[in-house]
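With one protein chain held back, the other chains of the complex are shown just where they sit.
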Amino acid sequence: MLATPLDVRLLEKGMSIGEALAAFNAAHEEAGGVVSFLGKVRPDGDVRALELTHYEPLTLPGMEELAANARTRFDLDGALVWHRIGVMNPGEAIVLVATAARHRRNAFEAADHLMDHLKSAAWFWKRERRDDGWHWIEPRDADRADLARWNSPRT
Amino acid sequence: MLATPLDVRLLEKGMSIGEALAAFNAAHEEAGGVVSFLGKVRPDGDVRALELTHYEPLTLPGMEELAANARTRFDLDGALVWHRIGVMNPGEAIVLVATAARHRRNAFEAADHLMDHLKSAAWFWKRERRDDGWHWIEPRDADRADLARWNSPRT
Amino acid sequence: MSVTLLFLGPLRDLAGEQEREVASPLDWAGLIEQVGPKIAAQLEDDRVNIACKGKVLADKRALIAEDGDEVALLPPVSGG
Partner (left out) sequence: MSVTLLFLGPLRDLAGEQEREVASPLDWAGLIEQVGPKIAAQLEDDRVNIACKGKVLADKRALIAEDGDEVALLPPVSGG
């Protein structure tokens, strides 16, 4: 069962994407538009695994605040924000975001906004295991630029 | 089973959203990002039903061309573009779009682009049944403005 | 020796029918004459397109439909 209007979770194991989205959709039957984003570990060159660490007192509360802000800013009927922690293999889901709104533009922008913030402004640290060992990942410049978009005056 | 890389359909009956998205996700395991948009009939005031008509020789070929263009423009691994025709009730799905790409920005932009074009530049005609009978719907000015964004030089 | 005229979307309501057989060959002037003043006014709108044999005409005024052809009158669309 999903919590409404906001369902925010840290997950230590894999998620069932189809079931989650079907449940989110059913929970927001009145919304005209539902957008989802699923981020997966890319089988990229020699990346064998990915690990996400978090900091208990900050990570989930930060995600909850992010979801609540997005709900207000984009006039959402609801949002789902799920993020994996621990070790994942290529092809596995890292993050699932879904947004429901009356109009499609709000749903699109809210999902985009949530992802930009989860990527560069939520309390996670990511490292990849390659053939030569573990490497910590920092946000790319593109990720920081994506995040900065939301601080400009809205057009 | 889904066709890859592009699965484009006109549907005369309802669709199972969760199953479709789970299948799309499984078909594009290597994509780093998967975005979906689901558009539903809004239970809006006295709207009792919605009917979408199409023109066989143009509608599906136009959707296929749209999907192929989006695949090239946004460097997609794949796309799903499903559109209902016929009579639908409030809460029922009208359109389901999903895009898979290496990077999330491409997946987001492609889904947004597909929806703007399905809304205002695909061969569909929509009418609503209200208490006082059927009313044809034209794209709103906002829909036309959304569509025009894609013709500007890319930034 | 006929052409099938198809009325799509709201034009169907204006026409009071979904399709009609008219004599071939049919050009733009003949079409305007066949459909009556209300639909003719719609056809003058740039947002209204015409397809012949399943292809949208780049210049609808260059219409030339022959025996057996289907001519579809396409008002502004609204999907999604």
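A, B and C are the chain letters, set down in written order, and residue numbers restart from 1 in every chain.
Convention: a residue touches a chain if its C-beta (ideal position, glycine included) is under 8 Å from a C-beta of that chain, and two chains touch if they have at least 3 such contacts.
Remember, predicted model here, so these are calculated numbers, not experimental data.
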| item | value |
| --- | --- |
| Chains still shown that are in contact with the chain withheld from the display | A |
| Listed residues A:V35, A:A67 or A:L118, member touching the removed chain | A:L118 |
| Touch residues of chain A, complete complex, unshown partner | 39, 52-53, 55, 57-58, 83, 94-95, 115, 118-127, 136-139, 143 |
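Note that in this section only the chains that are shown with their structure count from here on.
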| item | value |
| --- | --- |
| For chain B paired with chain C, centre-to-centre distance based on mean C-alpha positions, whole Å | 27 |
| Distance from the mean Cα position of chain B to that of chain A, given in whole angstrom | 23 |
| Shared interface positions of chain B, touching two or more other chains | 39, 115 |
| Chain C, residues touching no fewer than two other chains | 80 |
